Structures are given as structure tokens and as C-alpha cells.
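What follows is a set of notes on a single structure, which appears directly below.
All protein chains but one are shown in place.
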Amino acid sequence: MNVQDLYAISPLIVLVTWATLLILVDVYIIRDRNGGTPILAALGLLVAMGFAIAQTGQQYTAFNGMAVVDGFAIFLQVLFLGSGLVGIALAYNYLQRMGIERSEYYILLLYSISGMMLMAIAADLIVVFLALELLSIPLYVLAGFGRPKVEPEEAALKYFLLGAFAGGFVVYGIALAFGATATTSLAGIVQAVNAGSANLTLLSIGAALILIGLGFKVAAVPFHMWTPDVYQGAPSAVTAFMSVGAKAGGFAALLRVFVSALPELAADLSPVLWVLAALTMILGNVVAIAQGNIKRLLAYSSIAHAGYILMALVVFGNTQVSSDAVAAALFYLVAYAVTSFGAWAVVIALEKAEQKGLALDDYAGLGRKYPGLAAAMAVFMLSFTGVPPTLGFVGKLYLFRTVLEGGFIWLAVIGVLTSLVSAYYYLRIVVIMYMRDGDPQVHAEPWLRLTAGVTAVATVVLSLYAGPLFAWASQAVLKLF
Amino acid sequence: MTALQIIFLITAVITLGAAAMVVITRNLVHAALWLIMTFFGISVLYVLLNAGFLAVAQVVIYIGAISILMIFAIMLTRRVQQDFGPQTNAAWPWALVIAAALFGGLIWIFSGWGNFFTQAPVMGERADPLRQLGMALVSPEQYVIPFEVASVMLTAALIGAIMVAWERK
Partner (left out) sequence: MIFSEVTSAGAQFFQWVPLILAFPLAGLLINMFFGGRLPEKVIGIVGSSAVVLTFVVAVLQAISLVGHPEGAVVPLADWIHIGELHLRWAIQVDTLSVTMMLVVSGVGSLIHIYAIGYMHEDVRHNGDPGRYQRFFVFFNLFILAMMVLVSADNYLMLFVGWEGVGLCSYLLIGFWYDKGEGGIGNAMAAKKAFVTNRVGDFGFLLAAFTMFGAFRSFEFESVFRQAPEVAAIIPSAIMFITLFMLLGVTGKSAQLPLFVWLPDAMAGPTPVSALIHAATMVTAGVYLVARSYPLYSLVPEAQFWVTMVGALTALFSATIAVGQFDIKKVLAYSTISQLGFMVAAVGMGATVAGMFHLVTHAFFKALLFLSAGSVILGLEQGHHHVEHDPVLRKKAKNLHHFDPQDMRNMGGLRTRMPITFWVFTIGGLALAGIFPLAGFWSKDEILLEANHLYSWAYIILSIAAFFTAFYVGRQLLMVFFGEPRTEPAAHAKESPPVMTVPLMILAGLSALGGLLNLPGIHTFGHWLEHTLEAATHGEAAEVAAEVGAEAAQAGALGFDLGIAAISTALAVVALGLAWYLYDRRYKQMLDIPPAKRPDDPLRSILGPVFTGMERKWWVDELYWAVLLNPYIALSKFLAQVIDWRFWHDWFHDVVIAGGFKWITRLTAVRIDLGGIDAIANGLATVTQGLAQQMRRLQTGYVRNYALSVFVGVVIILGYLILR
């Protein structure tokens, strides 16, 4: 082992150590739980982010090909750590208000983020699998954080059972990939494929199984059915974190594995991904129309957006386009993360105990009573729809462009048409907020206001100066083996 | 028939039987225990295949983390540990047919591949697999990251188990 190896995983080491120490600090030092833990947790995220950013521009593998440092990994690590910060900001007052404040929330959050970060740097299928489990297990518990109420408990159990079910497919897939290539490292798989010693049929079945397991994590149709129930039952702050972090984690692994290790399988798997992406976009957007509960609506919306990002994966076999596609997917993830966090901040501000305040009708009159909050929500809805000048528009633009460049014209047409459909239900929220009378009750605590405000401004401003952000995403190329 | 094959067959029968018992038994704790048995059988299969690390990971993750979490959850959250509902629904023959077809399809595909029928190489007499495994698990050239990550995951699972079990005042 050399120092460079340790340096490669330094953000991860910092975060895990910090989380573990935080357990002790929380028990022995901050006994009265007066809010010290969340601040310390946020500090840990910031420190880890510092370590991640310090690696900018480097590209090498560590631990004999188990982990890799490249622009892709750094970009995603910063995204995960940032979403952790928002996750804490959203939960800070919410947990108190709902009477479920426990400092384990923050510790489990840190562990889950460390799983996501591991996902970003994983260069070996075994590490991918362990990262998946490390990411998921804390989330299962977080989903049930509202115990002993029935809904969170049900959500957690459903998520856990189905997650374990899907995890099984990943393991099976890894096993078959190992059978086909006699290695689990991505570099080894590439070598075996290039040398012709791999069994491509077996490898493609293995890859399909991995795709299924990770497709469950990112909520792709038909592996999506848990999403509405779990999103609705879990505490909103957890849902917000889950809708961004877990999805981005799943895509991190999908992009890494498919683009860097398996481009040879495009003939087999591109049609599968094509169908998955199309189904996901169609079903997510169409079923969202019928929703009357904002959390379920956002759940279907998150399914639909997973479909859009899957489009970038469809072109994974075309090495000329795939680095553009990765950049477009990363950019879209950022756009989705910013918009989604903002929308959830507004949802949390309106939520009341016992699952009240979540119906779409509860948003009536928001525009008149809380113009700032309503304006922010309108911005998020426009961004979800993909109307300029918002991040959602720029993100969709990049995505559609890569898809067209990859030659998948009909997929892009489906994408455009479904986003047209989505205008209906996103706009309905805007209409309800501004054009119906009502008396909404809002608990807009400072951190919620800050989150909603910052994300709303970022949604618009970053779209006008999308260049630098996209340039950063474009540098976040995958290291090729 | 070699000794290895006999061990394999016995393990396979036990594993499949235990897996069937998981879904057949009505007592949830028993089901969890049968599940552990299944996991254990699978880890033995891994050992037979010379996949030492996977065997250990199987024991650590599935027996160590997942199953314990499940037993905690069952014992601490449910008063009734017996399930009285029906255990199958009308569709089970369909499921059987489809699963069998899928299995058959996979076997058919695999059988077209030469390595499918080759035997696992017998390890050298002087090899010390346990020592090798121990070295591999902590060697930075091999599995130290997965090994350490598994430990972090166990910590997280433990905290989760405590959270689930913790009674609200």
C-alpha cells in the first residue's frame, strides 16, 4: 500500500471516521440533543468535500484496481456530499416539528452518503455491490424513521423487502460476469473482452441482471412500483434525500459499469435500455397526471426523470458519444438534484403531522399568502417541465442532443412528447397555487426558506450560465480501462 | 464420484431444502433461521468453488448483518410471530412454469459455453487457503477495501437495528 492509495479514498475515510466518532460524541458529549449533532454532521460533510475537491484533475486507480479517482468520481462525490448538506438542512426543523428528532438520523445519513461515494469510486463489481448495500441499509432505516406510525413502518418494510429482492439480482449478475470473464474488476473485464477470452452471452446476461438491480435503485419501470408508496410513507426529508442521493448513486454505478467496462455489449443491451427508458418516461409522466397527493406526484415525477437520464445510458456503446452522454447525464443529475431539493423544501414547509397538508388542494392560495414560496415552487415546476430559462431545460437540451447524436431519434421524440405531457401536471400545481383561493398553513423555518430560495435562484441563474457547470461535467470523464 | 461432488450434492440439497422451508414455515423466527441456513449453505458452495472471499462476505453480510437485522426486527416489532394467512396464491403454478422456463433458458445458454462443464481445479496440497484468504482480506493489493467497507456496513446495520428496536418513551 502506498500513500496514493489512501489519498484516493481520503474523502471516504474522513466521512466514515467522522460518522463513527459522531456516534460517541453524540452519546457522551451532546447528551441533551440541542442541535449539536446536525451541525457537526454538516461540518464533516464539508471537510470531506474539501478532500474531494482537492483531488480535482487527477486520474489513477488505487488498491490494485479496486477504486479509481477520476473527474467522474470527484464530480459525483461533491454532488453526494452537497445533497447530504441539503438533507440535513431539510431535516433540521422538520424532524422536531414531526416529533421524530433523533440524532441517529444524521449518523445514518453520513453512512449512506459514504456508500454513495464508494459507488462513485468503485472500479470493481464487488465494491459496487458493497457500496450498494452500504448506501441502502441506512436508507431502509431512515425510511422508517417516523416509527411507530403505520405509514413509515410500511414504507420501510416495503423498501427493505424489495430492495433485498433487487439486491439479489445484482449479486447474481456479478456472479455471471465473473463466470464470463474470471474477474470482477472492471479493468479486468475490459481486458478479457478485448482478448476474446470472455463469454459475451454470459456477460450480457450478467450485465442485464446488474442493470435490473440498479434499475430498482433508480426507479426505472418496471422496477419502480415501490417508489410512490415509499416516497409517500417515508418522512419527507428522507424522501428528498432518497430521491436525489439514491438515484444519483444508482446512476453512478450504471454509468461507470456500462460506459467504461461494457461498451462491447451495446448490441445486446442498448435495445433493452431503450425500452426501459421509453417505458419509464411514458409511465412516470402519464400516471403522475392522476395523482392528488404531492408526494406521490413527485414520486412519479422522479420515475419520469430517471427515464430521461436512462436515455443517456442508451448510447453507452458508442464510444464517440458516450463521454458526452456521461457529461449530459451528470449535468441532468445536478439539474434534477437542485430542482428536486427545492420542490421538497416547499413540500416540507407545507406538511403537517399525520400526513396532512400533502394534497394538491392544500396548495391553493399559496401564491397570494406566501408569494416567495409559491414563486420558488413555480420555478421548480417549470424546471421539471423543461421550460427555459431553468436548469431543467438546459439539462434536457443536452440529453436530447446526445441521444440524437447517438442516432436514437425516436427515443428523443418520446422524450419531447412525454415532457410535453408532464407540463400538464406540473402546471396544474402552479395553477392551483396562484389561481385558487385557499388558506395554506406554512411552517417556513429559516433553513427551509434558505434551501428553497437558494435552489430557486440556482435553477434560473445556473441555466443562464450553464457553460461553466457543463464544462465541469464534461471534464468529469470516466477513466477508461 | 469424488468426495467433492458428494459434498456438493449434500450442500445443494440442504441449501435448497432450507430455502424452501423459509417460504413454507409459518413461524417468522423459524423462517429467519432457515434463511441463515440457506446463506450458510451458499457460503459452503462458494468455498467449494475456491471463492473464499465470497464465502466470507456471504457469512459476514448475509448471516452477520441482514439476518440479524431481520431477527431483531421480527422479535422486537411483532407480538404475533405466527402467520395465519395462506401462503400461496392462485398464481403459484404460473410462477413455477415461468421460473422453470427461465431457469431452463439460462441453463441452455450456459451449456453452450465450454467452461460450464469443467471441474474446479484442485488446489495444491501445500496450499493454505485459510491463510491465503486472511492475507487477501487485509492486503491492499486485494480485498482490503471490500473488507473494511463490510465492517462499516455492519456498523450502519447495527445502528439501524437499534433504531428499529428502540421503544419510544
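In order of appearance the chains are A and B, and numbering begins at 1 in each one.
Going forward, contacts are C-beta pairs under 8 Å (C-beta built on N, C-alpha and C of every residue); 3 or more make two chains touch, one makes a residue touch a chain.
These figures come from a predicted structure and were not determined experimentally.
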Missing chain: touched chains present in the view: A, B
Selected residue (touches chain absent from view) among B:49, B:75, B:98 or B:162: B:98
Omitted-chain contact residue, chosen from A:208, A:277 or A:429: A:208
Residue of A:226, A:341 or A:380 touching the missing chain in the full complex: A:226
Positions on chain B contacted by the hidden chain, ascending: 85-86, 88-91, 93-94, 98, 102, 105-106, 108-109
Touch residues of chain A, complete complex, unshown partner: 154, 157-158, 161-162, 165-166, 169, 201, 204-205, 208-209, 211-212, 215-216, 222-223, 225-226, 229, 268, 271-272, 286-287, 289-290, 324, 327-328, 387-389, 394, 397-398, 400-401, 404-405, 412, 416, 420, 423-424, 427, 431, 434-435, 437, 464-467, 470-471, 474
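We adopt the following convention: only the chains that are shown with their structure count from here on.
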Chain A contact footprint on chain B (complex, rising order): 53, 57, 61, 65-66, 69, 77, 106, 109-110, 112-113, 115, 140-146, 149-150, 152-153, 155-157, 159-160, 162-164, 168
Contacting residues of chain A [partner chain B, same complex]: 1, 5, 9, 16, 20, 23, 63-64, 66-67, 102, 104, 107-108, 111-112, 114-115, 118, 124, 126-127, 130-131, 133-134, 137-138, 140-141, 144-145, 147-148, 153, 164, 179, 199, 201-202, 205
